[in-house]
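A single protein chain has been removed from this complex, and every other one stays in its place.
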Amino acid sequence: MVKVGIIGATGYTGVELLRLLLRHSDVTVQVVTSRTEVGRRLDALFPTLRGHTELVFTDPDSTELMGCDLVFFATPHNVAMRSVPRLLEAGVRVIDLSADYRLQDSKVWSQWYGEDHVSPDLCAGAVYGLPEVNRAAIADASLVACPGCYPTAVQLGFLPLLKAGVVELQSLIASCASGVSGAGRQGKIPSLLTEASESFRAYGVMGHRHLPEIEQGLTQMADTPVQLTFVPHLAPMNRGILATLFAQLKEDAGDCQALFESTYANEPFVDVLPEGEQPDTRYVRGNNRCQLSVTVPQGRRTVVVTAAIDNLTKGASGQAVQAMNIMLGLPELRGLELISVTP
Amino acid sequence: MVKVGIIGATGYTGVELLRLLLRHSDVTVQVVTSRTEVGRRLDALFPTLRGHTELVFTDPDSTELMGCDLVFFATPHNVAMRSVPRLLEAGVRVIDLSADYRLQDSKVWSQWYGEDHVSPDLCAGAVYGLPEVNRAAIADASLVACPGCYPTAVQLGFLPLLKAGVVELQSLIASCASGVSGAGRQGKIPSLLTEASESFRAYGVMGHRHLPEIEQGLTQMADTPVQLTFVPHLAPMNRGILATLFAQLKEDAGDCQALFESTYANEPFVDVLPEGEQPDTRYVRGNNRCQLSVTVPQGRRTVVVTAAIDNLTKGASGQAVQAMNIMLGLPELRGLELISVTP
Amino acid sequence: MVKVGIIGATGYTGVELLRLLLRHSDVTVQVVTSRTEVGRRLDALFPTLRGHTELVFTDPDSTELMGCDLVFFATPHNVAMRSVPRLLEAGVRVIDLSADYRLQDSKVWSQWYGEDHVSPDLCAGAVYGLPEVNRAAIADASLVACPGCYPTAVQLGFLPLLKAGVVELQSLIASCASGVSGAGRQGKIPSLLTEASESFRAYGVMGHRHLPEIEQGLTQMADTPVQLTFVPHLAPMNRGILATLFAQLKEDAGDCQALFESTYANEPFVDVLPEGEQPDTRYVRGNNRCQLSVTVPQGRRTVVVTAAIDNLTKGASGQAVQAMNIMLGLPELRGLELISVTP
Partner (left out) sequence: MVKVGIIGATGYTGVELLRLLLRHSDVTVQVVTSRTEVGRRLDALFPTLRGHTELVFTDPDSTELMGCDLVFFATPHNVAMRSVPRLLEAGVRVIDLSADYRLQDSKVWSQWYGEDHVSPDLCAGAVYGLPEVNRAAIADASLVACPGCYPTAVQLGFLPLLKAGVVELQSLIASCASGVSGAGRQGKIPSLLTEASESFRAYGVMGHRHLPEIEQGLTQMADTPVQLTFVPHLAPMNRGILATLFAQLKEDAGDCQALFESTYANEPFVDVLPEGEQPDTRYVRGNNRCQLSVTVPQGRRTVVVTAAIDNLTKGASGQAVQAMNIMLGLPELRGLELISVTP
């Protein structure tokens, strides 16, 4: 059994990681830390874990972490970059679910996060953990930066078009909606049921922190700088992201449906839907799949791609487990073959 | 007191009309018809009306309608086109909330609605009831075709840009989300709470019936044919539409915020938000306002407009009352000065 | 025009009061205070008020309050008891929506609220603002203590049975559910959409602060001490309370439906439903009504009463406006004749 630790498991990506790892046949969750909950049982904070673990939160500074084979950071940004160097030196492999190592250029990171990066040297070497793009590099990585939720959906949706070079690169558009869990498990007024239900609104229109991450990824796919207009919205639901993507097709772009199907033919977690069907965040809830659909309305020049993921699963903790499986040489589906609860 | 009738008031636009008209100081609701509920009290079907009316549903073929000054159709498409001619001949003015007279070309109507139009001669003469575009014509109209919900939000959002001629016309994009009431008060499985909650999905991507209506309106504004890619989504809430619009700015497009503010300076129901603020469907619930915001992210070429309305108020029954006020020479705000319930 | 002030209008009862008072034909909202939002426009905090007011929050210590005819406290408990004496001395009438003066015995208050009462002398003289019980006293009151939300529903539901003396008094049961707005507009984790949606749970089972208030009222109705078991629940919705009440009928209890109908025959805001129909929180949303139904299942000994109110309207701000109307000699319905938005 592989020994894993989780740093900062008091939020939604933390409890999602626990849901997946506590039932994973090849790993043991050895240590779970939280600065604020030291000594408290995990299942006292998260009653859904009753009967599944007797673990107690320990201090993040405890040395137990050093005894793990692999450690996950399920922390807000700005935490991992302080502790990762020490773990790597001790030979512990790291999967960081936060934003700290997603941007290869630490100066860009500083611009968007408003502070200096503490371990900038690691940024360029961290492997961006999107298996559909970086599978081989993930297998050998000591530090994996898990993609953000919006970036996962947007990149998987644009990937076939950009790889095939069939769309204009300066007018890409992503109109996305996320459930409220994307805002984290914090007592903020806009996330109250009384503020977020019966509500639909855009936010971060002037510039959301996921924009540079997405443009970095799309640029690598296209091998040319791209420009994306990215508008996230808050939808009145717990989980799920739907990315609705628009691009201008070049002439002779060919059969988009066939392109998507062939691109993802061997991907275990990307499900290209039959023509005419649309993904729904509900269909992938608690599941590591990305459902995709591609349409060219009215046979015109604008292609529309829709991509649904669960922001906490394929958009965070599920993708982290997928990366872990790859790093450990396990089948990618291991521990992730769950069927979504419906309704 | 002006005498009004409502045909087909068993749906959500019907009960919304009743909510507004029963408290309107200048009209009396004289007759309300329903083929399926004849003889039943309105407040037995809609308990929110208890204490506000003692009316009973009557047969749509009753002659009482002829005694009205003005009649509203709150029916599905395909009903008004059969009865409107008779009412107009009798000198009754008509506001049709359905789709029957929204398209000036009855052949285009037939294409999208899959049947022949029964009174095609009236199509070209019906006044499209968007007051911000057609106020003068509405005042004199005998037949007003109330705009659809999505078309209201999308047209109000694009109007300043198209009138000013500052955007490219062949790559307009509207990514919209609507609450479930847009699907009507009918027992359909996809509208069940168990299917539509915790869900976000696109629909009608290949071609939604509101597309030709929107393109007709935008083309008139631009005085040139436009091409719109329109993707509606179903959001897990009762009411509200948010239209997120994208267009490519021409060079020297100028100050969009100032353009929007001046365009709508005198419109009582269009509220251009201060720079940096975003509309929310929650802020206009049960209200006849359209809230607008305009942004040019990263100072690039793509302009983003967001427009929020209540699909049943400004998107249907409120707009119908606004049109009625104009037709009757009343202040436009009359009966529509309600404050949204929050939360 | 009567000049009114509102102290502490940054919460949900505050904005609900504003919704009602800004459209009330006989009052002017003169001053609105908030310690944390001084200088900010009300409509910046509450965008639903855009176009309806240009007021700015002022400091609660400002002397403007002394120029009002009547002042509302829409504050958490513990605030009004400090400021009310000064206002009363200045001849300003007060309606307190908080819990500070609801219990006539300040010692009981101290027990349940865990602190000394600062103006205990006023407790016994404050008029409990339930018009259906205390209408005459409210008319003359200088200080009205607005009932809590649960207490309003539970007392209106039990009142006919207790007044008629037809039920056992030691085994009364109230199983109630409230929307999340009952928890206030504060950034608390249990009120997040991600915690409170798709959830139904009891709370405060060992003893909720509304218990002594309800028992005080029921005891006065019955003229004998009563014992109530009160279990509140949190329901995944914004607004509304449903109280489901159980009592053991004495023999020869008579016709409960007739009893309810006659008891409330002249009450403008109590709506006894026809036999067999059930109230719904949805039917009274944003409305000052209490809907009631009474049933004796299987013709056995247990009577079931269901009472629906909007916790922020009849359960707080609407009831406060109703009390104000009575105090000012206005028709009770003034400003409260709104029709609930549906759906």
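Think of it as A, B and C in the order they're written, each chain with its own count starting at 1.
The rule is short, and it goes like this: a contact is a pair of C-beta atoms (placed from the backbone, for glycine too) under 8 Å apart; a residue touches a chain by one contact, two chains touch by 3 or more.
As the structure is a computational prediction, the values presented were derived from the model and not from experiment.
*Asks:* For the chain not shown, which residue from C:Gln30, C:Thr58, C:Ser83 or C:Asn238 touches it across the whole complex?
*Replies:* Counting the whole complex, the residue in contact with the absent chain is C:Asn238.
*Asks:* If I consider the whole complex, including the chain that's not displayed, which of A:Ser181, A:Gln216 or A:Thr229 touches that chain?
*Replies:* Reading the full complex, the residue touching the unseen chain is A:Ser181.
*Asks:* For the chain left off this view, which of B:Leu55, B:Cys68, B:Val180 or B:Val294 is in contact with it?
*Replies:* Hidden-chain contact among the options goes to B:Val180.
*Asks:* For a quick check of understanding: of C:His77, C:His117, C:Arg282 or C:Lys314, which residue touches the chain that isn't displayed?
*Replies:* Checking the options C:His77, C:His117, C:Arg282 or C:Lys314, the one contacting the hidden chain is C:Arg282.
*Asks:* By the contact criterion defined above, which parts of chain A meet the unshown chain? Give residue numbers in ascending order.
*Replies:* The list for chain A reads 12, 15-16, 18-19, 22-23, 46-52, 181, 185, 198, 238-239, 271, 277, 280, 282-283, 285-287, 289, 291, 337-343.
*Asks:* Contacts of chain B with the missing chain: which residues?
*Replies:* Answer for chain B: residues 12, 179-181, 185-189, 191-198, 236-238 touch the chain left out.
*Asks:* What is the set of chain C residues that contact the non-displayed chain in the whole complex?
*Replies:* 170-171, 173, 175, 177, 179, 194-195, 197-203, 205-207, 211, 227, 229-231, 233, 235-240, 242, 244, 246, 248, 276, 278-282, 285, 293, 295, 297-298, 300-302, 304, 306, 308, 343
Definition applied: only the chains that are shown with their structure count from here on.
*Asks:* Mind checking the centre-to-centre distance between chain A and chain C? Centres are C-alpha means, answer in whole Å.
*Replies:* Inter-chain centre distance comes to 45 Å.
*Asks:* Per the centroid of Cα atoms for each chain, what is the distance between chain A and chain B, given in Å?
*Replies:* Inter-chain centre distance comes to 39 Å.
*Asks:* Would you mind pulling out the distance in Å between where the CA atoms of chain B average out and where those of chain C do?
*Replies:* 37
*Asks:* Which residues of chain A are in contact with two or more other chains?
*Replies:* 179, 194-195, 197-198, 236-238
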